[in-house]
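A single protein chain has been omitted; all remaining protein chains appear in their positions.
Lettered A and B in written order, each chain numbered from 1.
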Amino acid sequence: MLDIKNYVRVQSLQEAYDLCQNRRNVIIGGMLWLKMQNRSVDTAIDLCDLGLNQIEDKGDEIHIGAMVTLRQLELDPLLNEYTHHALKESVKHIVGVQFRNLATIGGSLFGRYGFSDVLTMFLALDAYVELYHGGIVSIREFVEMRPSLDILVRIIVKKTPMQVVYLSQRNTQTDFPVLTCAISKMNQDYYCVIGARPLKATLLLDEKHLLDSSLSDESILAFADDIAQRVTLGSNLRGSADYRRHLTKVLIKRALWQLREEHNHGN
Amino acid sequence: MEIKINLNGKDIVSTIEPDTLLIDFLRQQGCLSVKRGCDTSNCGLCTVFQDDQPILSCSVLAARAAGHKIVTLEGMQKEAQGFAEFIADQGAEQCGFCNPGMMMNAMALLRENDDPSDEDILNYLAGNLCRCSGYEGQLRGIKNYIAYLKRSGKEDLS
């Protein structure tokens, strides 16, 4: 059971930052995962007054405030146009509308959860996170950083022209994924992200340049095999490492097929 | 701590603990339609509106809801009555325990989309679990209600 002694709606990021230097205080985000923990909190820090619930078009970039909900991401025309609705696909399976009206992107990413669809997606977008103290870092770096006493302020998506496909396998439609897979193509480079391994999502590149010449059935299968060999996978309730390795190949193949199809249709 | 909240159209001031969950606050306020079915934000039984958006009241601090407009099924009785008739005509309420959350979320859907497809309905209500009905009766009732609204809307115009 979660036990909270004080609740503070901070009026500035500095106030939040000062408070969260005490490890007994916590930023509550969407509160969905925090709520299930059995812990005592001195001060629950709420960022809800800081206007971080906006998705803003900044010309070359899209800025997503940390308190933007998953439901906002799902419905946002700008982000979904940019991602060809892959972003919607990445969040629409998460529990239900009421849940997604509460869960925040900041909470989803800051926890670096193994099951996170959102982390998988934003890794494939090659996004950046802005930390209050740590500044702007790529999400690739961020995902590997040790959890720090910092505040995730916003996510920055560069509007680099790209294609992206998001796929996941779930035992039921709204369950945690058994495996997530997002593949994007930016500036001729392929970004392949595998998540729910059940470890947190990881980005793998086409190191052997298997896809350089073309997206043929052969090169796609070779790439899928290569990633499936390289990626670290484990077992949990939802699936064994062997099944995940099998799924890795299947989802990569399908994602690349879809990417090829969309490309051929001029998307 | 003291909070001010607009509950079902009324401004109220109340003293709460910092960790009081909205669901427990609402039940203390006599909004007994709000039910708890799980502890993991999975069942949708506790659905209420916060500023017209459906949310899980089990997963929000009452303190965070302060300053917002909260509506429970108690505050939606008139709108719910007409809709409920259609579910009742299917016998789809069954044990009834999940009904208030489903009613709230279905009404939220219809506010966002007055002509949803079956797929829209199923997707929007996916977070509302029901163990009795098998969901089909709820779907029939919702569709009949939408058809009724369309019919009566046309009548209003003519």
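Assorted remarks:
Methods note: a contact is a pair of C-beta atoms (placed from the backbone, for glycine too) under 8 Å apart; a residue touches a chain by one contact, two chains touch by 3 or more.
Assume contacts and distances are computed from a predicted model.
Matching "Xanthine dehydrogenase molybdenum binding subunit apoprotein", "Sulfurtransferase", "FHA domain-containing protein FhaA" or "Multisubunit Na+/H+ antiporter, MnhG subunit" against the UniProt entry of the left-out chain gives the name "Xanthine dehydrogenase molybdenum binding subunit apoprotein". Against the chain not displayed here, chain B makes contact via residues 27-28, 32-35, 37-43, 45, 72-74, 77, 80-81, 84-85, 87-100, 103, 122-123, 125-139. Taking the whole complex into account, chain A touches the unshown chain at residues 1, 3, 36, 169, 171-176, 178, 237, 239-240, 242-243, 246-247, 250.
To be clear about the criterion, only the chains that are shown with their structure count from here on.
Chain A meets chain B in the complex at residues 2-7, 28, 30-32, 35-36, 41, 44, 46, 48, 71, 92, 95-99, 101-102, 173-174. Those residues of chain B whose C-beta lies close enough to touch chain A in the complex are 1, 17-19, 21, 39-42, 44, 47, 50, 53-56, 58-61, 63-64, 105, 108-109, 123-128.
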